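Note that one protein chain of the assembly has been removed; the remaining protein chains are unaltered in position.
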Amino acid sequence: MQTVFSIGVDALAYGMVLFVISIGLSVTMGLMRVVNLAHGAFAMIGGYIASYAARDLGLAYAFAVLIAVVGTILIAIPIERLLYRRIYGQPELTQVLMTIGITFCIIGIANYIFGPTLKTIPTPETLRQSVSLGFRTVSAHRLFVIACGLAVALGLWYFIERTAFGVKLRAAVDNAAMAAALGVKTQVVYAVSFAVAVGLAAFGGVVGAELLPIEPYYALRYMVTFLVVVSVGGAGSIPGALAACLLLGAIDTAGRYLMPEFGEFFFYLAVIAIVWIFPRGLAGRAK
Amino acid sequence: DTIKVGVVGPFSGPFALQGKNFKAGIDAYMALNGSTVGDDTIEIIYRDIPTADPAQSKALSQELVVKEGVQYLAGFYFTPDAMAATPLLEQANVPMVVMNAATSAIVTKSPFVVRTSFTTWQTSTPIAKVAFDGGTKKVISVVSDYGPGVDAEAAFKAGFEKAGGAVVEAIRMPLQTNDFSPIMQRIKDSGAEGVFAFLPSGPTTLGFVKAFNENGLKDAGIKFFAPGDLTQESDLPALGEAALGLQTTFHYAVSHDSAENKKFVEAAAKAIGNPAELSFPAVGAYDGMHVIYKMIEATGGEQDAAKAVDAVKGLSWESPRGPVTIDPESRHITQNIYLREVAKAEDGTYYNKEIQTFEKQGDPGLAAAK
Amino acid sequence: MSAIFDVRNLRKMFGGLAVTNDVSLSMAPGDRVALIGPNGAGKTTFVNLVTGNILPNSGTVTLGGEDVTRLGPTQRVRRGLVRSFQVTRLFSEMTPEEHVSLAILQREGRSGKMFASHRAMPGVMDEAHALLAKLGIAQLAGHRVSEIAYGQQRLLELALALALKPKVLLLDEPAAGVPQSDTARIEQAIADLPADLAVLMIEHDMDLVFRFAKRVIVLAAGEIIFDGSPDAVTKDARVRQAYLGSYADARSVA
Amino acid sequence: MPAASLEIAGLSAGYGQTRVLEDISFCAGAGRKLAVLGRNGMGKSTLFATLAGQTKRYGGEIRLGGQPIEGIDSASRALKGLGYVPQSRDVFPTLTVEENLFVGLKARPRSAIEEAYAMFPRLKERRKNLGSQLSGGEQQMLTTARTILGQPSVLLLDEPLEGLAPVICEELMAAFGTLAASGEMTILLVEQRIQSALDFADAVIILERGRIAWTGTPAALAADQHTVETLLGVGGLH
Partner (left out) sequence: MTRDAIGVLVIAAFALVGYFLFPNNLALLTRITAIALLVLSLDLVTGYCGVATLGHAALFGAGAYGAGIAAAHFGITDPIAMLAVGIVSGAIAGLISGVVVLRAHGLPQLVLSIAIIHLAHEAANKASGWTGGSDGLAGIMPDAVFGLWQFDLWGRTAYVFGIVLLIVAFVILRQIVRSPFGMLCRGIRQDPVRVRAMGASVHGTLIKMYAISGAVAGAGGALNAISTQVVGLDSLSFTLSAEALVMLVLGGTGSLYGALIGTITFMWFEDVVSAANPFHWLTIVGALLIAVVLFAPKGLYGSVAAYFERRGRKGR
């Protein structure tokens, strides 16, 4: 029984890390309809900035996170203006080509500037402790990530479903020309949403770095993971993404515990089963 | 004349760091020993294989031989890449100097293969003795599920059971494992007193070691044993505090205290740019170049693979890692294996501190396969 | 004559809303029926139900004596139940010629051929061009559909349905978006259909409805509220109030 | 916003490399009702799309209430008071009816949505449905209502009656008439049913292959049998 609880805690924590890192992708893919394979690259940029700020400049963790998010957005703005703007509304495959190209470039540049080694982001003492749950200990950092995940989920859901901006964003995505004809400044809407998505990517990259460490190849190494959780959840749906992350996190964790040698099998068979049952994803938005 | 050496390795992609070390080792050797042998100038031609890809390796090796006209093939970080190129050697009359790939069987694939790195069996066997002698009798083995991992598991098991210990459970986990918490739970549940681990060097080692500590295994007194891939120097800055005290066995530590090594580290650090990136493939490449230079000397620059390989059989020299010999029969390197412990230096950096030496170790893997 | 197309007690709920509420309808070969009714009455849903594009909650659909309720849409088409779409559904990158040839080949069971070319099949090409000419879009045969005006796309939509040589044809607003100058073409094409074909047309253009229909069925809020002759329908108070409005006056005066 | 005038001079436009409109000039005074007629594919929709800023303009001027607007983007034109109801019912399929209407509000308070419901009670019943789940006619109502909610000073209606039940058509035309008469909007209308258009409008232009082929009053058109036959391809009006 204790083991079950223990695995449950691990599953929850892992699922939440996945959620925090990939939710930004759900925004770009589901709402902006851009298959943004460079999502991981932005997460990685966030990680590098945070690492530089916290480790090399010795800034406080919270401050490093903030700088990472803002810095990544600043880096992303010209990329959005020059490159992404050209692929909004283009066929998915064109977007794949462009965003893979962007990923390659960012990897190359990161490798050149920071070298191929792992970069850590020193966490404050409070997050480094182990917290006892009675039946086991977990690191405080994991609990912190769970809290972040919940906060992000709630905030983002409110932003998209309840604010005027969210409605305009969804309208612009459905039919940009029509939204413009109704007075929606689609370019501004897109730019802001992109900034939000990139900011989330950076945030996820930083707080998730304990599990997915920052190195130049990060951008490609975890691309599939991000793509899978977002699509299984149903791109664009916050509850869907949350459900998918928790579910897949649980499957992955349980699989790795029960039969580690078949962990990969277990995980991908489960993915096939889920998509088989929910061909649009757990909470796919109707098209 | 110009003699060309083709070096195949991962110079981009997730293992770019290891490829970079190849180059650093080669550059260091040429910086210290000049780029000529007799009247011949040595030219290195690099070819990139980001991840294990035997077909690509074979195509590139073939291209190096027929198009670039290389007289020596070298490098090869991954076993399948080395294996794939061996059928070419005889027809092409080209020796291959393996600078990393660590599966025992490679040298048996062709009489023209010489290896200057190590084998997983070679580095994983001594740690079994260390574990048993340290009083650990029950161990769980946890390895990544691919060739080297399976080798490490077998090597440790053989050594540990021979010593009298018991491997209570052997887990193979997928290479793409991000979260090791469930594995740690398994280790806890197994009731073992120690864990033997093998993971490819790189980001996953960090996750593994952290999970080991955070899930309370370290505090619970479970011992941690691994070959030195896990604490390669270039990962240490990231591992940091978490790795402190980990004991591993390996053939080379950057901190190895010898004049040869000082010279090497200085030159290699200069070549690689950032000294913190220096790691074991560099020494494999450095010694590989030594072997190639000796081969060129022996053949006088003529292309004669058989003669070249014969010339280095039984060759002994003082490598940065210590005294080494090319075993005349297997053409694999006989060397010292060191037990090391991760320690903190005065300047706050972490390093592998050698604490015990197992002298003149051959490759037990070949014997085991027989 | 016996019914070729028979729908019994069809029912469909969307959430709590009964969009099709116990609808029964039967057509004999040669019937020309107009299905009219207020917006959102459930006309398109009815077509979707009988063609198998959505599943009913209950009820049966019989085609030529065979119960097809459990069959998928393609099976029903192959048995002669063909529809057109209210909003054009065409292959935007293909030409009208390709559209119609494909439909003809499909009808003849030759669309799976891999080592042949439709251009090399004179029968198919001739038929396709004749059909396009009849609807007045022969000059566009080689253009991409994405480049031709909406009204012309509507005509192609109809051509596709005709190419399948159906036994029962369901037309969902075939004239919507077609300018007055071209509705005549549509009428003519429908008038030229084989006499034993049963046609059901949904349309909001009352002039067209009254020229076409021998029988009018009115659907409101998912239920049939009227089934009878065109003359009778203009006199029905409920229909006038729910749907026709002053059109009924104009017509009864004329 | 009170009604504004719309003046167009020498406008040519098209799609990519294809030119569809050539040298179009006309003027619709504030509060006027103008019908744009023409056969299939003659460029009526292209004209409206061009006014709304959604095609490629090669030359010419567009003035809304005296201000040139040809240089600004679609959204800015809408914010300056240009309302556009396109021919293809462009509802936002993943938004609910209410959210669709919300987008049309521009800066108006949310409560104004009730105006749309008053106009089309059917929409109120379906307020929680997604756009994609509406019937054809309901989508048409939604598209029209959404634009009107933004209180444009010039309203471009591209076949707004398509797919609507006769009673609704009547009510809608009456409502448009009221909007124009009260001086709230200038209305430009494309309509296939020529009679409805003539009953409604106080001026008519006919497009033929992207050029203006005829201008005049509805009465003049009704009397000019020759024009009706050649330019509109209809055998006569009744």
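Here the chain labels run A, B, C and D in written order, and each chain numbers its own residues starting at 1.
The working rule: contacts are C-beta pairs under 8 Å (C-beta built on N, C-alpha and C of every residue); 3 or more make two chains touch, one makes a residue touch a chain.
For clarity, every value in this text was computed on a predicted model and none was experimentally measured.
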item	value
Residue of A:L97, A:L143 or A:V192 touching the missing chain in the full complex	A:L97
Chain not shown: contacting residue from A:I49, A:V69 or A:V232	A:V232
Sole contact to the chain not displayed, among A:V4, A:A62, A:I109 or A:V188	A:I109
Sole contact to the chain not displayed, among C:V23, C:I36, C:L63 or C:V82	C:V82
Where the missing chain touches chain C, by residue	51, 53, 72-74, 77-78, 82-83, 85, 89-94, 98, 101-103, 105-107, 110-118, 160, 164
Contact set of chain B toward the excluded chain (per top definition)	11-13, 16, 19-20, 46-48, 51-56, 58-60, 62-63, 65-67, 79-80, 83-84, 87-88, 91-92, 103, 105, 109, 145-147, 150, 174
Residues in chain A touching the chain absent from view	29, 35, 83, 86-87, 90, 92-94, 96-98, 100-109, 111-112, 224, 227-228, 230-232, 235, 264-265, 268-269, 271-272, 275-276, 278-281, 284
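Rule of thumb we're sticking to: only the chains that are shown with their structure count from here on.
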item	value
Shared chain contacts [chain A and chain C, defined touch]	D
Relative to chain C, chain with the most remote C-alpha centre	B
Per-chain Cα centre nearest the global Cα centre, belonging to chain	A
Contact-richer chain pair [A-D vs A-B]	A-B
Intercentroid distance (Cα basis), chain B paired with chain A, Å	35
Whole-Å separation of chain centres (CA-atom averages), chain B against chain C	73
Whole-Å gap separating chain C and chain D, where each centre is the average of the chain's CA atoms	29
Overall pattern in which the protein chains touch one another (line/ring/star/complete/other)	line
Listing of all chain pairs that touch each other, if any do	A-B, A-D, C-D
List of chain A residues in touch with chain D within their complex	164, 167-168, 170-171, 173-175, 177-186, 285-287
Touch list for chain D against partner chain C, complex	18, 39-41, 45, 87-89, 122, 126, 133-138, 140-141, 159, 162-171, 192-194, 232-234
Chain A partner contacts - residues on chain B that touch it in the complex	12-14, 16-17, 20, 145, 171-174, 176-179, 181-183, 185-186, 189, 202-203, 206-207, 210, 214-216, 219, 234-235, 237-238, 240, 273-274, 276-277
